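One protein chain omitted, others in place.
Moving on, here comes chain A:
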């Protein structure tokens, strides 16, 4: 396995970016925000499949919760319309509340699971909700000049 990184700050100081993987959107159920749970081959040696799938599934659940069309969204919509949407100047929308939860969750996942494995998840909102960007780092001390397109398994040989 790759070198242990103890926290996110160490990751930045002692690692160099090797590659990035982009998890695409899953449009099978329409235009609601959902990401594919297919495990990318570049992460094969870096993280367990179940951990990755759990992360993506939890994110998908959060987005589904944000975009759910039900009683609460109707109430919010009708109330907002009645006030000519001025209420949004003082109130946070449900979606924004869920986005904050997502940001916190991603931060927590990075600290606990991904950074120790030399990986980093970027919040999809930073990429226009199009992709989940996972940056793959390798320890600077190990291989010399790393080719960005080479597979990560090359760096584990020491």
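By our rule, a contact is a pair of C-beta atoms (placed from the backbone, for glycine too) under 8 Å apart; a residue touches a chain by one contact, two chains touch by 3 or more; residues count from 1.
Here is the rule we go by: contacts and distances are computed from a predicted model.
Per the UniProt record, the absent chain's protein name among "Palmitoyltransferase", "Proteasome subunit beta", "ALA-interacting subunit" or "Serine/threonine-protein phosphatase 2A 55 kDa regulatory subunit B" is "Palmitoyltransferase".
Where chain A meets the chain that is not shown, the touching residues are 8-9, 11-13, 16-17, 20-22, 25, 27-31, 66-69, 73-74, 76-78, 80-81, 84-86, 88, 93-96, 99-100, 103-104, 107, 110, 120, 122-123, 125-131, 133, 135, 147-148.
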